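Note that one protein chain of the assembly has been removed; the remaining protein chains are unaltered in position.
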Amino acid sequence: MQRYSGFGLAKHALTHNENWQRLWRNPTPKKKYDVIIVGAGGHGLATAYYLAKEHGITNVAVIEKGWLGGGNTARNTTIVRSNYLWDEAAALYEHAMKLWEGLSQDLNYNVMFSQRGVLNLGHTLQDMRDIQRRVNANRLNGIDGEVLDTQQVQEICPILNCSADARFPVLGASWQPRAGVARHDAVAWGFARGADALGVDLIQQTEVIGMRIEDGQIVGVETNRGFIGAETVGCVAAGNSSVLAKMAGIKLPLESHPLQALVSEPIKPILDTVVMSNHVHGYASQSDKGDLVIGAGIDGYNGYGQRGSYPTIEHTLQAIVEMFPVFSRVRMNRQWGGIVDTCPDACPILSATPVKGLFFNCGWGTGGFKATPGSGNVFAWTLAKGYAHPLAAPFSIDRFVSGKLIDEHGAAGVAH
Amino acid sequence: MLHIFCPYCGEHREEAEFRPKGQAHIARPLSPEQCSDEEWADYLFFRDNPRGIHHELWVHATGCRKFFNVTRHTVSYEILETYKMGEKPKVTAESLAKGGRS
Partner (left out) sequence: MSQVNRLGSGGYIDRTQTLTFTFNGNQYTGYKGDTLASALLANGVGIVNRSFKYSRPRGIVAAGAEEPNAIMQLGATEAAQVPNIRATQQALYSGLTARSTNGWPNVENDAMGLIGKLGGPMMGPGFYYKTFMAPASMWMTYEKFIRKAAGLGRSPKEKDPDQYDHYHRHCDVLVIGAGPAGLTAALAAGRSGARVILCDEQEQMGGHLLDTRDQLNGKDASLWVSQVLAELATMPEVLLLPRTTANGLHDHNFATLHERRTEHLADTAPDANQVRSRMHHVRAHQVILASGAHERPLVYANNDVPGNMLCGAVSTYIRRYAVVPGQRLVVTTTNDDGYRAALDWAEAGREVVAIVDARPSPEGDCVKEARKKGIRIITGSAVFEAKGSKRVTGARVSGVDPATFTLTGVKDDLACDTIASSGGFSPVVHLSAHTGTRPIWRDDIIGFVPGKVKGLTSVGAVNGVYALDRILADAAEAGTNAALASGFNVAGVELPSVTKQLESKPIALFQVPHEKPTMRAPKQFVDLQNDVTAAGIELATREGFESIEHVKRYTALGFGTDQGKLGNINGMAIAARLLNQTIPETGTTVFRPNYTGITFGAIAGRHCRDLFDPERYTALHAWHLQRGAKFEDVGQWKRPWYFPVGNETMHDAVQRECRAVREKVGILDASTLGKIDIQGKDAREFIGRVYTNKWAQLGVDKCRYGLMCKDDGMVMDDGVTTCLGDNHFLMTTTTGGAAAILEWLELWHQTEWPELEVYFTSVTDHWATMTLSGPKARDLLSEITDIDLSKDTFKFMECRQGQVAGVPARVYRISFTGELTYEINVQANYAMHVWKALFAHEHKYGLTPYGTETMHVLRAEKGFIIVGQDTDGSVTPEDLGMQWCVGYDKPFSWIGQRALSRPDTRREDRKQLVGLKPVDPKVVLQEGAQIVLDPKQSIPMKMVGHVTSSYFSPTLGHGFALALLMGGSKRMGEKVYMPMADGTVIEAEVVSPIFLDPKGVRQNV
């Protein structure tokens, strides 16, 4: 792999940038692999990368029906945080956070992880109780965070409407300084480059159309380019997980919903932290290019169309103008939608299935991006060993039968 | 924004008047106490979530407050029919596959 550095940039400039190498190959699929990952989004690519790097399993194919990193990885609002309420979720997201903190160096690819802090606003007395509860839990779990009052919130974000006569005045917030944003595409590309360099085959434009199962054991996948064998298959397909599961005769407790987001036209830096409000129902940050990156909740119906309904966007911008009245004259440039696989308890599924060798990593709903390295890391472990990583174990599909749900709806009240 | 025909009001109305309530035809088991934990979990949480034809429950929340069913394509978002509670869909993935599209 060609190492990247500032010195390298200068060197290549002298040769007119004509000697840069490919970030990944475009291989023809082999007949058989040790492990197949279905879905080359951030989570799938991270899984492949850690399989190769930490478990020495390099005979791996990542099969992608479109282009790598083209699903929710390319469509999210890039927020990274780990201030989840329940121990199980907090541990998983904090595991991811620690990996984020060294990811650019590990991948030798700058994923622009910017720890500019996240404010989760409270607007009612119950919001504030919930915030206290969550921040206390975070602290005792070793996750940074503090509870701020209105004045402190105003100091961190001077343009936020903190006046007492707002419709829902800001009563305070939780503040996680280590949280922030990352460059979403770079995460996919960095993991792809890293995985490819370790020997993983990234097979794009190849759609899985069936699962071959013999005596309850997965033996490979049927694709539009023919059969590809493997006795371990990990499906990491977000919104399309239910479709893959059906091929294997499995039902999942998932619904795929449109989740919309939007960006403003680029403006000079004015918002240098991430502000989220469950109650007013919107959130915003500003990218390094100057776009305000904005999102809110899912559309209530099932949808695979990568688009939602206009009233959702309209309501989101009403919330943004309510929170940031100075943005009234800033223009929305573009909106889009992803397909999010929502779980009844707003927590993911990292699980074996009744089919031997077939695993699913799904159900991240609106909050998957922030978990990308952690999800890939524990799922790789799970695929390598054949049983759940300790951090993944609570996220087994069995929890829906036993009733041991991990209800993080408070954390996912707005998409993120 | 979807344009939905309420079978009770007999009119097309804007989506904003309605609320989606998930998959249609999920019947509560008649004898819950006889269900296994798996069966109960299936009823509570496990859904078809198809990419394609989907039968879903909606409520005309700010209209007549009636619940009804919608057959909708989850990619094109085209609504193929709406029908009252207790009725069966005329359009299904199977009927379309047979070319019986109405």
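The chains carry the letters A and B, assigned in the order they are written, with residues numbered from 1 in each.
The rule is simple: a contact is a pair of C-beta atoms (placed from the backbone, for glycine too) under 8 Å apart; a residue touches a chain by one contact, two chains touch by 3 or more.
What you see is a predicted model, and the numbers here were worked out from it, not measured in a lab.
> Tell me which of A:33, A:49 or A:109 is the one touching the absent chain.
Spelled out, the listed residue whose C-beta touches the missing chain is A:109.
> Which subunit B residues touch the hidden chain?
1-3, 14, 19, 21, 27-28, 31-33, 35, 37, 40, 43-44, 57, 59, 61, 65-67, 75-79, 85-86
> Hey, which subunit A residues sit against the chain that's not shown?
Against the left-out chain, subunit A lists 4-6, 8-10, 12-14, 16-18, 20-26, 66-67, 70, 74, 87, 91, 101-102, 104-105, 108-116, 123-126, 129-137, 139-142, 146-147, 159, 167-168, 183, 185-186, 189-190, 204, 264-270, 272, 280, 286-290, 305-307, 309-310, 313-315, 317-322, 325-336, 399, 401-405, 407, 409-410.
FYI, only the chains that are shown with their structure count from here on.
> Taking the mean of the CA coordinates per chain, how far is subunit A from subunit B in Å?
Result: the chain centres lie 30 Å from each other.
> In their complex, what parts of subunit B are in touch with subunit A?
1-2, 15-16, 19-20, 22-23, 37-38, 41-42, 44-51, 54, 56, 72, 74-77
> So in the complex, which bits of subunit A are touching subunit B?
So the residues of subunit A touching subunit B come out as 240, 242-243, 246, 251-256, 300-305, 307, 309-311, 344, 400-402.
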